[in-house]
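Shown here: the complex without one of its protein chains, the others still in place.
For reference, chains read A and B in written order, and residue numbers begin at 1 within each chain.
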Amino acid sequence: MGMMKHLMVRSRRRSLWMMHFCLGGCNGCSIEIMAALTPMYDLERFGILNTGNPKHTDVLLVGGSVNHRNRRTLKNLIDQIPAPRLIVAVGTCALTGGIFNEAYNIIGGANRVVDVDVYVPGCPPKPEAVIDGILSGLDKFEQ
Amino acid sequence: MLESTSLVDADRLHSHAGNLKENGWRLVGMTGVAREGGVDLFYHFDRELKMTNLKVETEEDETIPSIGDQFPGAWIHENEIQDQFGIRFDGLDPDYRRLFFLEENVEATPICRGVSARVSKEPGK
Partner (left out) sequence: MTVSVIPVGPQHPVFLEPFQLKLVVEDEVVSEALPRFGYVHRGLEALVVSKDFRQMTRVAERICGICSAIHGMTYCRAIEKLLGITPPPRAQMLRLVWSELHRMHSHLLWLGLFAEAMGFESLFMQIFRIRETVMDILEQTTGNRVIISVNVIGGVRRDLDAEGADGIRRALKKVAGDLERIRPVLVDDYSVRKRTEEKGILAKERAYELGAVGPVLRASGISQDIRRTGYGAYGELDFEPVVESGGDCQARCKVRYRELFQSMDLIRSGLDRLSDGEIQTKSKEKPEGEILVRSEQPRGEVVYYIRADGSKHLQRLRIRTPTFANMAALMDLLPGLDLADVPLVTLSLDPCIACTER
């Protein structure tokens, strides 16, 4: 039994499904997330697959800052993602609100709504940094 | 002052816009600029890469006729301006009642410097 459990935990970190959600940013971050999925950077070689359904999701990438309207959407999405889940904030906007922090419709970074596990700084971060961010959070799936 | 801009009254707006439309002008966009006690509304038109503008000076919380029946693309511009400034458009379809971009709890849109714009929010029906 111990052996089975060990195997499951070990293999889980190599078969994650990922979803990305873009909030109130400039889109630059979601472009880089897309780029990370494509042949040049190829996130799939780590067993990470892109999906569009929150119930299938293990890793959520959030780009952009939270505003008054999308905060409820983000909350809804997060509530649908089963545990254990990894939440990665990509880009300065998702970290703190970034350059838009003072704008009237912005509340702040993604951590205003969810508990973020990994922060990837940059405006936008390079695809390598996005991949690095995801991989550095994988230990969460071994607990 | 912008080049080739003519100042028109709100109630003459329709006939001016109709004239432009007949002559093949296209609605490019609308701009609202808040000033003390009201809003300057600009309507930008284009024809063969030349631009012309109409300017309407409105009072606070005034209702302006919508030009959506002449320019079917106007609804999005008018809805945005309703959101950000105190004016309303009459005959606007679809009308988001100032909830186009903003949630009900956003009270101030300080979009122009020096003018404290806002806007008593009328909740959506």
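General remarks:
By definition in this document, a residue touches a chain if its C-beta (ideal position, glycine included) is under 8 Å from a C-beta of that chain, and two chains touch if they have at least 3 such contacts.
Since this is a predicted model, take the numbers as computed values, not measurements.
In the full complex, the chain left out of view touches A, B.
Seen across the whole complex, the unshown chain contacts chain B at 1-3, 26-34, 42, 44, 49, 51, 53, 71-73, 75-77, 94, 99-103, 109-114. Think of the hidden chain as still there; on chain A it touches residues 21-32, 34-35, 38-40, 51-52, 54, 64-65, 67, 69-70, 73, 77, 99-100, 102-106, 123-124, 126.
The rule is simple: only the chains that are shown with their structure count from here on.
Centroids built from CA atoms put chain B at 39 Å from chain A. Taken in their complex, chain A has these residues touching chain B: 68-69, 104-105. Contact residues of chain B toward chain A in the complex are 101-103, 105-106, 108-110.
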